[in-house]
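Please find one structure pasted underneath; my questions will follow.
A single protein chain has been omitted from the complex, and every remaining protein chain is retained in its original position.
A, B and C label the chains in the order they appear, each numbered from 1.
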Amino acid sequence: MTISKENIEEQALLKELEKYTTSIAHLGHVEIGVTNLEKSTWFFTEVMGLYISDQEDDRVYLRAWQDFDHHTLVLKQSDTSGVKQVGWRVATEQALKGFEKQLTDMNIDFNWVEAGQKKAIGDSIQFKSPAGLPVELYWEKELYVNNDPAIASKMPSHPSKYTGKGVAPRRFDHVNFMVNDVEKEQQWWSDFLGIHHRYYVKNEEDVRIGSWLSRTNIAHEIALMRNANQDGALFHHLAYYLDSPDELIRACNLMAENDIKIEWGPGKHGTSGAQFIYVIEPSGNRVEIWTGGLLIFAPDWEPIKWSPEVGLLGLDLWGSVAPESYFTYGTKLL
Amino acid sequence: MTISKENIEEQALLKELEKYTTSIAHLGHVEIGVTNLEKSTWFFTEVMGLYISDQEDDRVYLRAWQDFDHHTLVLKQSDTSGVKQVGWRVATEQALKGFEKQLTDMNIDFNWVEAGQKKAIGDSIQFKSPAGLPVELYWEKELYVNNDPAIASKMPSHPSKYTGKGVAPRRFDHVNFMVNDVEKEQQWWSDFLGIHHRYYVKNEEDVRIGSWLSRTNIAHEIALMRNANQDGALFHHLAYYLDSPDELIRACNLMAENDIKIEWGPGKHGTSGAQFIYVIEPSGNRVEIWTGGLLIFAPDWEPIKWSPEVGLLGLDLWGSVAPESYFTYGTKLL
Amino acid sequence: MTISKENIEEQALLKELEKYTTSIAHLGHVEIGVTNLEKSTWFFTEVMGLYISDQEDDRVYLRAWQDFDHHTLVLKQSDTSGVKQVGWRVATEQALKGFEKQLTDMNIDFNWVEAGQKKAIGDSIQFKSPAGLPVELYWEKELYVNNDPAIASKMPSHPSKYTGKGVAPRRFDHVNFMVNDVEKEQQWWSDFLGIHHRYYVKNEEDVRIGSWLSRTNIAHEIALMRNANQDGALFHHLAYYLDSPDELIRACNLMAENDIKIEWGPGKHGTSGAQFIYVIEPSGNRVEIWTGGLLIFAPDWEPIKWSPEVGLLGLDLWGSVAPESYFTYGTKLL
Partner (left out) sequence: MTISKENIEEQALLKELEKYTTSIAHLGHVEIGVTNLEKSTWFFTEVMGLYISDQEDDRVYLRAWQDFDHHTLVLKQSDTSGVKQVGWRVATEQALKGFEKQLTDMNIDFNWVEAGQKKAIGDSIQFKSPAGLPVELYWEKELYVNNDPAIASKMPSHPSKYTGKGVAPRRFDHVNFMVNDVEKEQQWWSDFLGIHHRYYVKNEEDVRIGSWLSRTNIAHEIALMRNANQDGALFHHLAYYLDSPDELIRACNLMAENDIKIEWGPGKHGTSGAQFIYVIEPSGNRVEIWTGGLLIFAPDWEPIKWSPEVGLLGLDLWGSVAPESYFTYGTKLL
């Protein structure tokens, strides 16, 4: 192609177009390593009330009753507990190629994983964020097909029946990581992946201790919190969503009866307005159960700043103080 | 510009790009005519617990406690009750010009309304859908600025304080119209405005009796229901969103104590999974208060079909039957 | 004993004392006949989430998770569905003898049933009210002893674990009968059995269409409603109690998924303030699930009158109208 005015304009147009087509649609799933697959499976099915959509020798595929996809959580038997992969669905079929090009341009290592390699997932690209957080982008993912009469529903909007068993969240919600430098990591997620910055908390030294981001209208799909120990990135938690505060209190009761320690909560994040509890599943990964809060619609949303004077209310509007472990404990990036 | 290969490709690129930039972000507000401004204002403030952000001789501007915009509802003293305008925010600054071009190309009449003509709104374009539903597109809208100490909150995520007064919905949710031909109208909204079709109900004659659409991740921002009388388009209702089923029951109690007739509910729409009540405000417009239900994330979502066998459960999962008025009564398009 | 002033005073004192010792403590259980024991057992265990504490060939003994007694519901395989017995615990050990004496004095037929004849129940007296409602008085009843590790709780206040399975009511609440003459029947229950009259509804002909009574502080333990067909006494329903309106809505969802028709509700009885749904269990008996409402503490409580102008709000504060079947359908007195 010879260089010409038309050429240049076309390049600019292509670049602009790429901005729209090479984008992410939403968070899709998380794969975690568990040291005790049996006990963790018990927790996620009997206590949490998730459903097994498939399983292999060392893996269990799970979803909430209204998750439309084949799975939103994968448990993998592992020597160490922690996170293995976080999957994000891209917004268009051509986006995968777009991201491949961008990663190449930016000299970021990635793996292109062919369809068929991973259960229920089409082609995908895997790479790491600057802090080392795993990212997996994909376009195709099988929808859940109900072939278990025990949980078949005649309601077309119910991919499986609402049985009310266990905590019974409606859907997968978000993931949360601890990193050393929240601000830097957030900028990469927003600039490169287009995940919008929604709200953040600053401490009295004017250091950002948390940033919450989402591509969709929910308050956040990924959160980045400052590791108080400054010893690198850790997996903080994964979260499922409940329909009401009352169901959260029901969840507390189920935790008590099942000897699952509630690390913190019930409380209400002032930032998002969502009510929460945190528990540690049998293999040591933290799980949040949450409900309510705000949705964000503005296309030019300005991140909400929770300054030090009210920062603790950003973490719990009702005034409880998080336990020390909340700011230091996490599981590994596997 | 001479015709050439480059020209043609550039045109194709521009067209593709236009598809992404000329799009809608979200439903923003609804303006209704009320025959009794005083009583309707009483209802929306004292019973519903909305806040007045501004008022003029014949207009009252209202918002829910966590609506970030200047207003989401406008009441205008009017000879006839009904809807005057439904405002949608576009996704990008250039989208307004894009829609202007498209309307011109399609020979659809529109008004370009300069900024300053309407309170808190920048430039806007007003036109009608095929069934005559009013559409107002805008990019700029003032955010709510709290200058009333009585409802100022120290919580940065609270544009105004949660006082718990009245029904106290969190935010504006959606609008609903009755039309003669649901299918045809839905296609226009999806094709021209890019509002995704989410779910629909068919009756035993295989006629579509309702379609629900949204641009964002919420279940719907606009619904189109078949006018059982087939006498044209009517305004069916506007809806505000509550945080929990328990708050909906609290709303029922407040309606009872305030002599506001609940037309239907509490029930649960099987389609969206949201719990609802419908009431008629003092000037005759229908208002829905609802809570819960599903969010939709898939970029290639296939509309869920509720066929006749379960269609009534789509309307109320719990089995109650809507009153006749629900399928025939609406207020005017003003 | 010769007749003397002392004798006479002693008799008066004894009579006065008898008034206090010959009294009822609370409603204890209901035994119903079911034409399909298997399906009814499925309903009460899998859908309602009651627990089986014992079973025989043709009987199943059930209780809610926090019912402290051995059982609060007995299902008995039967040719006809309906109620067989309603058990009331008396307030003192000597009360049984007191009631025996009073029944004899009043020429009311009764059976004295020796301990051991009925599972988990000590000596009891069985007789009928004027309208033919079965009454069983007893003092001794075994407490539930948990010998099932699957539902054992380490919480001393939990006779069995809260598992959250099914509707999972906290406890048995009340029974309800239709009779021809509400006023007459209520007077007998209050005068002879000392069950206090709490509130009533009158229709436009000034006829009492319902009276609600309790011995304890709960709003009612037995209700008497006018049979609109005037064809005698019928069993209207039995009721279990939930902790919150949100759990009631969860119950609605479980009914929908399990194809159990909700006859009426969710609504709110204006009289008691309790939220309700009514369903028909597989053998045809009506079951109410309810939550909330008032407690009554005053020892000189005056029954609350709901006159015709607001009577329908007494039935549903939110304005829905009960289906015709609610005023006419019941199962038999077996």
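As a working rule, a residue touches a chain if its C-beta (ideal position, glycine included) is under 8 Å from a C-beta of that chain, and two chains touch if they have at least 3 such contacts.
On a predicted model such as this, the values are computed, not experimentally measured, just so you know.
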Checked against the full complex, the residue among A:151, A:262 or A:298 that touches the missing chain is A:262
Would you indicate which residue among A:73, A:209, A:239 or A:313 is in contact with the undisplayed chain? A:313
Write down which of B:56, B:257 or B:300 is the residue touching the left-out chain. B:257
Where the complex has a chain not shown, which of B:123, B:136, B:247 or B:288 is the residue touching it? B:247
Considering the whole complex, not just the chains shown, which residues of chain A touch the missing one? 244-246, 249, 252-253, 255-256, 261-262, 266, 268, 270, 275, 313, 317-320
Of the residues in chain B, which ones touch the absent chain? 153-155, 158, 161-166, 244, 246-247, 250, 253-254, 256-257
Residue list for chain C contacting the dropped chain reads 4, 6-7, 9-10, 13-14, 16-17, 20-21, 25-26, 66, 68, 89, 91-92, 154-157, 170-171, 199, 216-218, 243-246, 270-273, 292, 294-295, 297-299, 304-307, 310, 313-314, 317
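Quick note on the criterion: only the chains that are shown with their structure count from here on.
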Going by the contact rule already set, what residues in chain A reach two or more other chains? 155, 244, 246
